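Left out: one protein chain. Kept in place: all the others.
Per-chain residue numbering starts at 1, and chain names A, B, C, D and E are given in the order in which the chains are listed.
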Amino acid sequence: MEYKPLSGREFPRFSGIKTFFRLPHVNVDADYDVALYGIPYDGGVSYRPGPRFAPSKVREVSSLGRGFHMERGFSIFDRLKFADVGDSPTVPIDQLQTYERIEAFVGELARNNKKMIGVGGDHSTTLPVLRTLRKHYGRKLGFIHFDAHLDTYPAAWGCEYHHGAFARHAVEEGLVDPEHMIQIGIRGPLAGGDDLNFIKNNKIRVFTVDHIRNGSLNDFLCSLPKFGDIPTYMSFDVDCLDPAYAPGTGTPVIGGLTTYETQRILRSFEIQNFVGGDIVEISPPFDHSDITSLVGVDVMFEMMSLMVKSHAK
Amino acid sequence: MEYKPLSGREFPRFSGIKTFFRLPHVNVDADYDVALYGIPYDGGVSYRPGPRFAPSKVREVSSLGRGFHMERGFSIFDRLKFADVGDSPTVPIDQLQTYERIEAFVGELARNNKKMIGVGGDHSTTLPVLRTLRKHYGRKLGFIHFDAHLDTYPAAWGCEYHHGAFARHAVEEGLVDPEHMIQIGIRGPLAGGDDLNFIKNNKIRVFTVDHIRNGSLNDFLCSLPKFGDIPTYMSFDVDCLDPAYAPGTGTPVIGGLTTYETQRILRSFEIQNFVGGDIVEISPPFDHSDITSLVGVDVMFEMMSLMVKSHAK
Amino acid sequence: MEYKPLSGREFPRFSGIKTFFRLPHVNVDADYDVALYGIPYDGGVSYRPGPRFAPSKVREVSSLGRGFHMERGFSIFDRLKFADVGDSPTVPIDQLQTYERIEAFVGELARNNKKMIGVGGDHSTTLPVLRTLRKHYGRKLGFIHFDAHLDTYPAAWGCEYHHGAFARHAVEEGLVDPEHMIQIGIRGPLAGGDDLNFIKNNKIRVFTVDHIRNGSLNDFLCSLPKFGDIPTYMSFDVDCLDPAYAPGTGTPVIGGLTTYETQRILRSFEIQNFVGGDIVEISPPFDHSDITSLVGVDVMFEMMSLMVKSHAK
Amino acid sequence: MEYKPLSGREFPRFSGIKTFFRLPHVNVDADYDVALYGIPYDGGVSYRPGPRFAPSKVREVSSLGRGFHMERGFSIFDRLKFADVGDSPTVPIDQLQTYERIEAFVGELARNNKKMIGVGGDHSTTLPVLRTLRKHYGRKLGFIHFDAHLDTYPAAWGCEYHHGAFARHAVEEGLVDPEHMIQIGIRGPLAGGDDLNFIKNNKIRVFTVDHIRNGSLNDFLCSLPKFGDIPTYMSFDVDCLDPAYAPGTGTPVIGGLTTYETQRILRSFEIQNFVGGDIVEISPPFDHSDITSLVGVDVMFEMMSLMVKSHAK
Amino acid sequence: MEYKPLSGREFPRFSGIKTFFRLPHVNVDADYDVALYGIPYDGGVSYRPGPRFAPSKVREVSSLGRGFHMERGFSIFDRLKFADVGDSPTVPIDQLQTYERIEAFVGELARNNKKMIGVGGDHSTTLPVLRTLRKHYGRKLGFIHFDAHLDTYPAAWGCEYHHGAFARHAVEEGLVDPEHMIQIGIRGPLAGGDDLNFIKNNKIRVFTVDHIRNGSLNDFLCSLPKFGDIPTYMSFDVDCLDPAYAPGTGTPVIGGLTTYETQRILRSFEIQNFVGGDIVEISPPFDHSDITSLVGVDVMFEMMSLMVKSHAK
Partner (left out) sequence: MEYKPLSGREFPRFSGIKTFFRLPHVNVDADYDVALYGIPYDGGVSYRPGPRFAPSKVREVSSLGRGFHMERGFSIFDRLKFADVGDSPTVPIDQLQTYERIEAFVGELARNNKKMIGVGGDHSTTLPVLRTLRKHYGRKLGFIHFDAHLDTYPAAWGCEYHHGAFARHAVEEGLVDPEHMIQIGIRGPLAGGDDLNFIKNNKIRVFTVDHIRNGSLNDFLCSLPKFGDIPTYMSFDVDCLDPAYAPGTGTPVIGGLTTYETQRILRSFEIQNFVGGDIVEISPPFDHSDITSLVGVDVMFEMMSLMVKSHAK
């Protein structure tokens, strides 16, 4: 099987059954390198729901995707075999069951030695993925976390696993290594000052919007840490972006990043062992003209490019 | 305290803090007769979420509400004291906790001898209300159920209490009396023929759209059963209406009722002991120009009028 | 000059500068028969604004208009000369000045012996037109009034001339003859029972939705009064229609007419001396896919056809 | 292979890669009975474009589809094998090439002895399908045509094959038999009276909205002709419906049918040899909350049911 | 009474009756420090209406508000008592009456020695507030004015008090002190060159977008003047922002500020005696996904933080 997108020059991009980047839809155990998949679940959101529709919508919009990275000078589809493996099973009403099913689904990807890029889902869906990869790789993960929010908040309404607490659990459960964890795009306001304690106590590096914009972008990029042989996961919450760029999300925060900034940041990473990533919190019912989903497609593309670079090492 | 809406002739309807029908916001134990309240929860939906925003949106749109019923010839606000008692607590992630909180909230209304009209929420929120009222009144309830769907479907994804199963549980748990239960607006297609077995086995009267439109509307209205001294609850799922009239809902079905038909049906009921009602499955993110929420306001108004009639008996 | 629309078979309907029905834009004193014009003013609304954009939007959508009336069997453009004379001047902030300018504009049309069909504007814009025509014709007018609301309501917020009071002033000022006045599409709820007093006291014939749907539509049509040599004006508030058919309006009311019903009613009128009409309360910002403006175009077309019939007598 | 939809009770309807009715995506020559396919082309429209996105959107919305027909008492998926065969190739810029590709695609379906139901595309896409089937069956086809427009109009802008002329070509090219052709939902206004000549000259039976609503719906249904052994094709233009029910279309016309009426008409047909059908002119960019696409899904379902009935004969 | 927002960690943010920042709704004379209130009036706009709905919508969206300012390091709710005092009465049709009612409402706030932050309303609503505060404080006010427009334009359509003239009246009536007045975000085009005369003649400092972006943002911030003991008012017209950030406004202008820029400007002000502020020209009907209202919430938050700083002095 050839793992190439259907060409837009032969088949109009609005035609055909929608898969990520018009790639083949294959079984989990086929001979591809990197799995693209969806986690349609939004039971963990605290305000606007909708990310359950993100995998379907990002597949549709990814018809506009292309493979040649102008800055890197290669086509990702010439370097690695990407495929759409469908969606993880989920249970809209029941987070516990959903977690079990995500772990089973991702676990099978891992057992087949696949790298993976998922489209959530709200941010509570990242936790079971991290649990699975932690188990699979037998060590704590490096973790790159784009977000407006720290997501280290305490339980809400008596529930631990809402979408604003996953990063805390990831640290507390020993899934990610705080020394190799960064957060990008954080900004206030917060509910209270003690929201910052977890970050401080765990010495997690936080790059706020102010930090990023304090000097030139090029200078900031140089300050980013490198990720070596530690298996590294990246989670991109679209609300790291300003609502002007990503209106279709559940808890938007004013004063966020631009897509150009996140593109440049994504392009500047050096990640030796990039094992997986996800794009979460895209809420199509609150988007317009699919611009937020289009961001999701582009972030997938940059992650796929990072996979190529990581793989080459 | 005077339980009258702020007048639109004195204060423009777009102004002021939004309560149902611009009525006073009071504590549960104030001296009103009928509580208007919200249940902002949509964790039980199977397709489009959104009803968590319905209480807030219906409050806003109810600014257009008025009190004098042209066909009945009285103003509901001259006859009974209606008040907004706020929203039931809910937990977006956890249905079990949500059920407990709804039961506590509604239980307190019942203990204060209040009648009640709620705005859901998805249809899974009706079950805890019925449980509470069954316990309070010490007998099975009469039940009028407007819906496109039977809501007697089996468990889905291993979960019992999704929004398409509440009516089955209401019967199975002995909350409502199938002999005094009707369903209005039902239509296909169904997932399978055995979906009809529960209705048949329990001899529940179902009025499909075909049934309603087979002859004249007046003839149909005459065929509706009367509800005597049995405490009677009414649940109005807006998807009983055609999507042209109620686009803002989660699982719309083509070929539904018109608002004129449901108005006439609501006006023709004779319910001697009308103890409570709800309007569910309004999904503001999928509505346009708030027309579905406006239907919700009108159904509230008709239920309030039925409360007046019931009270007078 | 030929008063024919640009043909859609020669020039695509999405092209060209937008006039009503793609007709010539002429000066008030040109040699046409019937003036089509706009009154872009919505300072009289009580809830949602927006009709200020209706003339522009209806012009755009009227590109879809056509001239041959299938039921009547003639093309309106073969029978009378219609032209777009532009918009009446208005002052968005100041109703009094707006009234003066409308009266001046319409007065000039009348002095040129033109019939006229206007696109409002909110319903407060009808009053200055009626004042002008009353003066011009030297007698009270016959008046056909489509609406969900009686528009005979008292002053609001200390203001007489809001959009819900014009019909009262039209009667009180002796502009229209209550004996030759009908209201179509009225429905509740009302603010209070005394809202009906004005209608009762002035013996105005009101056809509610219930009235219209009580028997067959054909029977209802037969019950409509005829309008003889009295100069007759028709005002069509799109909220006479159900929000499913006309969502783009300021104070929508559930349970309204269908466009098919109003088409049949418009086609059944016999009006010997039809001097003018308007379509009001279209609010494009609250419309979707322009369906409400499309209703406006169709009502214009039916009024234009009635002008032809009236003219032939 | 089992030709059954993915169950909504096992897999949430918002999950998974989207095919029509969640059916398997198969090759044209697999062992199914009826092909569901798309024709994403809208180069023939005269006003609003958009139907190029209809196949993709209808696939998405058909996740809400179900198989058991309540009125007929069977599940269509128990009776026939339906499958999604993907989209016909098209060329957005070039109608001639598009026609060739549609004829090739549909021709292959026909050579494999498949029945077929397509989702357009604008109405100009029906012509190449009819050409193919005419050739395949070696005789003129019976033709059932739902539409607001006659589609027998002359060339526009020097082009023969726009979306308002396909029915004329179908008759002129001898593809369909005017004696076994009906048009349903037609209404005015027209560009001119001579628009009716083609229908009159060819003695095609036209059922206007007035015709359908003149008496009771049941009486009208009895007046519909039966279709015997003649291979019969049905084309459903969603603009036969009123814009309230189908706003997402290119040239909407006020005063149209309700979905209940078309459901009843579709259910009352007796078609002995139903070989193919299509649903055209759905324009997702002008729809809201996908209600027009949902109509498309329901019409597909009724056509699929008619295929079952036809097949059984 | 405790002047704290309802916690989002206890009560989901989509629940409850909507007040600004989920704060208590109190009487004007309660013991709070700063009044949050609405002025629902848009009779002064020249193009798109809609701000009449801004107070209601901003209340709803402010459910997402939080109190801890990350850059300042304190929670505003720990420092001052903020409360929602409801809306000023307004008269949609009549600007003069509206002005009287705003002056009465704001006057009562002032007499109770409250600071105040209002949500308009169009920009014509700022004038009566300035008049009241001028009178209350017995001296000219310092004035910080964010806007795309100078709002010093001459009368339009014979009306003085449209939304583009309030700043001229504020200066001409001696309400604000031109020496302590700045305008931020101004950009062209203008109707004519003489539009600049008023600014020049009164020596008002204008910071255009070019000015702000000419060097680094930090340098610009240093150039801002300080406001000493003069009672200072700030009016934030959301159209100072680019339409990408604030599409929901009446007269948007391309090439505007980003929210990050206005956040940084707001945070850099030193205002010793900050007595009041407003956020105006938010037009919810033209917004999408409430992003413009969310800007309004954030600007309120920054103003509230400035109140804290000012109060501490």
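Methods note: contacts are C-beta pairs under 8 Å (C-beta built on N, C-alpha and C of every residue); 3 or more make two chains touch, one makes a residue touch a chain.
These numbers were taken from a predicted model, which means no experiment stands behind them.
Every shown chain that the unseen chain touches in the whole complex is listed here: A, C, D, E. One of D:Pro24, D:Gly43, D:Gly86 or D:Gly118 touches the chain omitted from the figure, and that residue is D:Gly43. For the chain missing from the display, the contacting residue among D:Arg9, D:Arg52 or D:Lys140 is D:Arg52, taking the whole complex into account. Contact with the chain that does not appear here is found for just one residue of C:Gly16, C:Gly73 or C:Gly158, C:Gly16. Summarising the interface, subunit A meets the missing chain with residues 7-14, 63-71, 73-75, 217, 242, 244-245, 258-260, 263, 288-289, 291, 294-295, 297-298, 301. Against the chain not shown here, subunit E presents residues 46-48, 153-157, 187-193, 195, 208-210, 213, 242-244, 247-248, 251-252, 254-256, 286-288. Touching residues on subunit D toward the chain that is not drawn are 42-46, 48-50, 52, 91-95, 97, 157-159, 161-162, 285-286.
Keep in mind that, in the parts below, only the chains that are shown with their structure count from here on.
Counting only chains that touch, the fewest steps needed to get from subunit B to subunit C is 1.
With chains reduced to the mean position of their C-alpha atoms, the one farthest from subunit A is C.
For the pair subunit B and subunit E, the distance between C-alpha centroids works out to 41 Å. Centre-to-centre spacing of subunit A and subunit C amounts to 55 Å, using the average Cα coordinate of each chain.
Residues of subunit D found to touch two or more other chains are 11-12, 14, 242, 244, 288. Counting only pairs that meet the touch rule, the chains in contact are A-B, A-D, A-E, B-C, B-D, B-E, C-D, C-E.
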